[in-house]
Every structure is written in structure tokens, then in C-alpha cells.
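The complex is shown incomplete by one protein chain, all other protein chains being positioned as in the whole.
Letters A and B name the chains as they come in the text, with residue numbers starting at 1 for each one.
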Amino acid sequence: MEFLYYFGDVFAPVSFGLLILGTVGGLILGATPGLSPTMAVALLIPFTFHLQPVQGLILLGAAYTSTVAGGAVSAILLKIPGAPANIATTLDGHTMAKQGKGAKALQLSFLASAVGGVIGVLLLIFLTPVLSKWALAFGPSHLFWLAILGVTVIGSLDSSSVVKGLLSGCIGLWLATIGFDDIMGAQRFIFHPALGGGINIIAALIGLFAIPQVLTMFAKGRSDKGAEVIAVEKHSVIDAVREVARQPRALSIGTITGSVIGLIPGVGGQIAGLVAYDQTKKFSPNRDQFGKGHPEGVIAAEAANNAMVGPSLVPLLTLSIPGSPTAAVLLGGLLIHGIFPGTDLFDNHPDVAWTFINSMLIGQILMCIFGLYVAGLAARVAQVPQSVMAAVVLGLAVFGSYSVQSSMGDVYVMAALGVMMYFLERFGFSAAPLVLGLILGPIAEANFIQGSMIAGATDGLGAYFLSGALNIALIGAVVASIIYSSWMEIKSRRYTSKEEIMG
Amino acid sequence: MTVPSLPRVQHIVASGVIAAVGCWVAWVSYTQQPAEAFLFPRLISTVFVVLALWTFAKALMGWTKVGHGLGRIDVINLFPGLIIALIYVFWLAKALGFYTAGAIVFFILLAIYDPAPHRELKTWIKRIIITACYLVVMYGLFAKLLKVYTPREVFF
């Protein structure tokens, strides 16, 4: 209960001002294509040079929580996920926006984010010692199986054909190997100098999601009158609260998946949203509604990616090991002020530690309030005429992908992948499994190689990868996931009518 | 359906291209050195080739269930925008600077796809105003707020 004691500090005028600044700024930065939470936090570090440690951290903590939620704005309205965490949000969120329900989608996403986020931070407050053990329990072999578990999700994710879903995943896995191999340093598949640095995930996300969008709008031509959406449905906040309360399953699956997976160093943040989305879909009686603008999809994805924020800081705050790129940047923010995370932090600087954590708690709520306030207005983006929209998204894609690393190469990669994805989509492939492959490929590969090196020096490959309770549990989950997907595929085959096959 | 429909031919071509890419990836993976670095690509490319050939076979047999291919109207509508977008990304953005090129391309795209009548002066004024707004927002967001230094050649 120590944290309650430091709540007052958050509400000191300067601190609270910074909290609001961080939250609002974070939402704007998060909604800008090409700016991932990591980059947004890194951008803010120089400002903290001039602030007290506590104040600096309040700014960073608030910015972190709200950039993650802000990513949902561009995911829903423009179909450009701001970060890997928001990929799953595009699936149903953007569909809802296209149906004129943008306001509702945004409200649901902010409410779900706040619920997930607050629970995530509470876990950080109360269960840190237990959680830190869990975070360390994942060695290379476990991370490898976890990545494989992610791969098995590919087939069932947003695709009407399992084979094409898997093939999309394979293309993603291959794309991820382009560039320098991370451990050996060998060059692989670099057939153009722009690929020398490999495929940047943020630039790839922009290309794969935004460019097909732009081209689809072009393909409709100028004959189409005006906007995709003529009127944006008004949706009251109270209705949104009711709607979220009606979906406890999506909310709880999202929150639990997000906080459990978010803990695992190096993997969690990126796939939490997608895994939660997939799980919710599997447990939902309305699973055929997913991808067609189902509220559960938005709720699960957003609850998961904000629930991950708190737990993802556990390894950093307890062991001084940054578990995610954003945590690494926050570590820098702490070190600049001479504060070492770890036992030192809670013993000698409890004011800094708890104020920081509290600010994330309050930040979640502020973010939700502010988000709900602008949701109705922001949803009007869907009313922008298509011709303008296509040109704006194209511009944002170019500027956004450039600003990731100030590199023209990333822009080329973005455009090439985007055009490729447009044509692939026309033939029944989808972007989500491809992106999942792109994310999971490097995790699976690096951990497999590292694990096999350790295994080679110790007890052999089989013993290292196949023994131990956690390995066996993960392998069990992989097998269960495959069986479940195949069973669903067979079942759906049986019910597919002849017309559908011809269509 | 007696004659192969347009989508069917397209599906064959598309899955054929993917299968060809898969084979190329597999060939590179199995021939390049050092072998340790290509262990994982070998694994992936094997699965890749199998799945791609399966899809190709399905397309040949006309069993493809999903994807509508490209219609003639789609292609005609898409073509100018796609070409301009490609010129913009791969050449103009760097040659003229991001903001100049961005504004020009924005205006051209608007002129092509905006359904408002071309003959009226009002339409053109509106288009110029929208382009100017776009430029101001992009400049404010990326150059002023985020301080990204994008390539600049002409003007700013």
C-alpha cells in the first residue's frame, strides 16, 4: 500500500501539468504514423534533462501509456497501426470506422485501454516480486516455443483460407530474414541496397496496411461520389461504457493475455494484441463476426496492448533489465538522473519509483477521458472525401516511414511492400499473418540459434528444447492450437455452401 | 462456367509468381554460404515452397475460394494513381524534397480523383486550398513538432 502514500506527489501543480502534457502529447505522437511508443519516449528524453527526476519520469510514464493507446487512433481511422501493438486493432476497428461507427470504435478502444492499462499497472504495484521471477523464467528454448505458438495463430488470423494465411505468414518470415543475420552477421537476400538494414518493422507496417488502402481508394476512381462514409454515427459515452461492460469475456481475455505476455522480455509487447485478439475470437460464439467490425475484436486488442504496459516494466524496475525497447529508453531516462533501477530504486528513491508508477495509473485514466472527449470529433476523419483521404494517407505513409530512421531506404521498402500487399490482398492473402511472421521470425530464429549453441555446449539439443515443465507446457499449447485450427477448418469446410466456393 | 474466368487466370499468374519467388528463396537459401546463417531461411523456404506450390495447384484446378482478382475498371482507375505514387516515392520525393514533391503529388492526385467538375474555377481554388492546408499540417507536424529533417531540394 506504499504507493498510496505518494499519490499526493502526482497532483503537485507542476507534476500534474506534465502529466497532462505527456498524456495529450503522447496521444498525438501515438496517432502519428511512423512514431512508435519507443520513438516517442526517446524524443521526450531531452526534455527531461531540465526537469527533476520525478517530473521527468512522470512525463515519460504518461507519454508511454498514452502513445500505446494513441496508436489505436490511426489504426482505426486510417488503418495505419502506429506500432506492432495496434495491428489487431485495425482488423475490426477500421472496419467499424468504414461502417460509420468510428466514434464507437474509438470510445471502445479508449475504455478498453484504460481498463486493461489500470489492471496492468495494479499488477505492477502488487505483484512485482512474483512477476519478476516469471519474466526471468523464459530462456531461449521457451521463447522459441512461444514464437512457434505465435506462428500457429497465423493460420486462423483474419483470413478465409488457412493455406493462404500460412503462406502469408511464410512470406513474412522470409521477409524478416532479409538483411544482416543478427548473430552471425552474414548478409542474406540483400538484392537492393535499400534492404541493407533489413526490413524495418514500423516502415513495413505502414506499407502493408496503409498502401493497399490508398490503392483501393484509387481503384474506385473518381466516379465514386464523396467519402466512404456519408454520416458518422453519434455514439454516447454511456452507451460505450455499457457496451464494454457487456463484453467481459473480451475484456478479461485481453487483459490477462496482455499482462501475462507483456511480461516476457523481448516478445510480449509486440504480439500481445494479436494473441489476445485470436484467443477472444476462438472463445467467442460470434467468431464469424470478427474482422467484420465486431466490438469484441477492438476491446480485446486494446485491453491487451495497454495491459502490457505495466508488466513490461517489471524486469526493468526490479532487475534493471529492460524487457522491451521502450523500457530500455526509460532506463536511459532514469540513468541520466543517477537513479539505478533495481532494489536501489525502491529502497533509496521510493518517491521517484512510486510517483512514476502512480503517474502511469492516473495517466491511463486521463488518457481515457481525453480520448473519449475527442473520439466523436476524430471519427469525422471518415467523412473526408476519398480522393483527399488517399492523398493524405500516401503522404503520411511517406513522411512516417522516412522519420523512423531518417532513411530513404525505408520509404522504398514501405512502398514496395505496400504495392505487393495490394495485389496479394486481391488474391485472398492478408496483411495480419504476414506481419505476424515478420515479427516472430527474428524471435524464433535468434532464440533457436542461441538455444542450440547453449544446448551444444551442455546437454544436447533434444534435452534443452524438449524438457522442463515450461517447455512441455508451451509445446502442449502449440499442439492444441494446431489441432484446434485444423478442427475449425474441417468443420467450416463441411458447412461451406457451393455458392461460396464459386464466389 | 465453361471458359476460365478472368479471376481464374489471374489466380494462376499470381500464385505462379509467388511459387517462383518461393523457389528462388529456397535456391538462394540452399546454395549460399555460410550454412549456419542460412539454417533458418532453409527451414522457412521449404515450407514456403510447399505451400506456394499447393496454392498454385489449387489455382490451376480452379479451386481457389477467396480473392476477387482485379477487374478491368479497377485497373483503369488504379493505373494513374499507382504510377504517380510510384514516381513520387521512388524519385520525386528525393529529387524535389519531401515537401515540394508532396504538395505537387497531392495536388495531382486530387485533380485526378476528386469527382468535382474540372471546368469550374471554384473546384481548382478548393483543390489549391486543400493542398496548402495539407502542406501546412505536414510541415508543422514533421518539421516543427517532431523535428525530422526530410530531404530538401527545392524551396523547403
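Quick note on the criterion: contacts are C-beta pairs under 8 Å (C-beta built on N, C-alpha and C of every residue); 3 or more make two chains touch, one makes a residue touch a chain.
As a working rule, contacts and distances are computed from a predicted model.
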The complex's invisible chain, by UniProt name, from "Thiazole synthase", "Tripartite tricarboxylate transporter family receptor", "Simple sugar transport system permease protein" or "Starch-binding associating with outer membrane": "Tripartite tricarboxylate transporter family receptor"
Touching residue (missing chain; options A:P81, A:G179 or A:G273): A:G179
Contacts of chain A with the absent chain, listed as residue ranges: 38-39, 42, 45-46, 49, 136-137, 139-140, 179-187, 193, 196-198, 265-266, 315, 319-322, 325-332, 335-338, 340-344, 405-407, 409, 442, 446, 450, 453-454, 456-458
Chain B residues touching the omitted chain (full complex): 147, 149
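Assume only the chains that are shown with their structure count from here on.
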Residue numbers on chain A that touch chain B, as the complex places them: 29, 32, 35, 43, 159-161, 163-164, 166-167, 170-171, 173-174, 177, 181, 184, 186, 188-189, 214-215, 217-226, 385-388, 390-392, 394-396, 398-399, 402-403, 406, 408, 411-412, 414-415, 419, 423-429, 441, 444-445, 448-449, 496, 500-502
Chain B to chain A touching residues, read off their complex: 1, 10-11, 14-15, 18, 22, 25, 28, 32, 34, 36-41, 44-45, 47-48, 51-52, 54-55, 58, 64-70, 73-78, 80-82, 85-86, 88-90, 93-94, 98, 102, 105-106, 109-110, 112-115, 130, 134, 138, 141-142, 146, 148-151
